[in-house]
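A single protein chain has been omitted; all remaining protein chains appear in their positions.
Our next item is chain A:
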Amino acid sequence: MRTGHLKTSPGQLVALSDSPAVWAWVGALAVGLILLPYLVGNYMLTLVVSAMAAVIGAVALNMLTGQTGLISLGQSGFLAVGAYANAILLSDYGLPVWLTLPAAGLTATGISLIVGVPSLRLKGLYLAITTLAFSFIISHIILYSEGLTHGPNGIFVKGARLFGYDVQRGWPLYYLALALTAGTILAALNLTRTRIGRAWIAIRDHDIAARAMGIDLVRYKLLAFAVSSFFVGIAGALMSLQLRFVNVDVFGLILSIEALAMIILGGMGSVAGAVLGAIFLSFLPEVLRIGFSLVTDPNSTFYTNYVYEIRGIAYGLVIVVFLRFKPDGLVGMWRDAKKYWSNWPLAY
């Protein structure tokens, strides 16, 4: 175990990590991710891009639910807003993609302020139900305002070009997703260490006490909603780029539950946890598919018939099992393992 955390300058106190090993691994990971399109096939690349959209969404939800303690079941609503904003601006108005991505985030932010205002008076479960109600209202509005959203027909997303490359497929999409994901994670890590991040954590731990300490609850709760939904909106936009078609049915309640399952699996309140949880849950359906093909005979259609149900059951089991046995999530397990090995053979 490392001892003697001697800091000699204020800069060291706020550094993201003071361990050379961590930086070395991050560097290796970055090189690996940059080289990935040369190493794996297109199918794998598609999976990785979906996982990255999930990572952005989970990191964003973690700001709201994990750090500020505002439980949101409205993730699918914000994703839908982001995806639709991106799709409409790209396909119907022909704006360039470097403009539509931030615009999608800002649209989600604008809508989140409408949801955020009633949430200021609500806590815990009431807030969960309000955000749930909001996501239903959003999909209703999308379905019935046909002039803008093409209603039940959905929108084909096309014409996203960046530096002359079509960023809706292959490696250009991958690098765009990589840049967005890295940016989101960096922003989340940095926010956590500022006054804003500390205020959020104080609100989560006890809002009345936080208020007594001079934290403006209205401001910081709204800020949590705004920042979180900005990134969720971007995740939605990324999804719309990858799927190339948006429709209300894509953004069902299961997406909100999936996002919550991700941050619970990873460990609530930790950025690394949200990233890990999102990666694990995004690859879970793939693992299940391979698992089922090993166990059942090749002609069995059980998995393909019930693919959504099996996924749902798996998410549910992940939530239940982790809350019951490992409430600190994957990050907690990693911390325990690290502690065990650094004290080995004298653990305990």
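In this section, a contact is a pair of C-beta atoms (placed from the backbone, for glycine too) under 8 Å apart; a residue touches a chain by one contact, two chains touch by 3 or more; residues count from 1.
Operating definition for what follows: contacts and distances are computed from a predicted model.
Peer 1: Just to verify: the chain that's not displayed, which of "Response regulator", "DNA double-strand break repair Rad50 ATPase", "Cytochrome ubiquinol oxidase subunit I" or "ABC transporter permease" does UniProt list as its protein name?
Peer 2: Of the names offered in "Response regulator", "DNA double-strand break repair Rad50 ATPase", "Cytochrome ubiquinol oxidase subunit I" or "ABC transporter permease", the one UniProt assigns to the missing chain is "ABC transporter permease".
Peer 1: Looking at A:Leu148, A:Ala209 or A:Ala337, which makes contact with the chain not pictured?
Peer 2: A:Ala209
Peer 1: Among A:Leu45, A:Ala278 or A:Ile310, single out the residue that touches the unshown chain.
Peer 2: Residue touching the chain left out of view: A:Ile310.
Peer 1: Among A:Ala51, A:Ile71 or A:Ala160, which one is in touch with the chain left out?
Peer 2: Among A:Ala51, A:Ile71 or A:Ala160, only A:Ile71 touches the chain that is not shown.
Peer 1: Tell me which residue among A:Leu260, A:Ile279 or A:Val331 touches the hidden chain in the full complex.
Peer 2: Of the listed residues, the one touching the omitted chain is A:Leu260.
Peer 1: Could you please point out the chain A residues that touch the chain left off the display?
Peer 2: Chain A touches the missing chain through residues 71, 117-118, 121-122, 124-126, 128-130, 132-134, 136-137, 140, 143-144, 206, 208-209, 212, 253-254, 257, 260-261, 264, 306, 308-313, 315-320, 323-324, 327.
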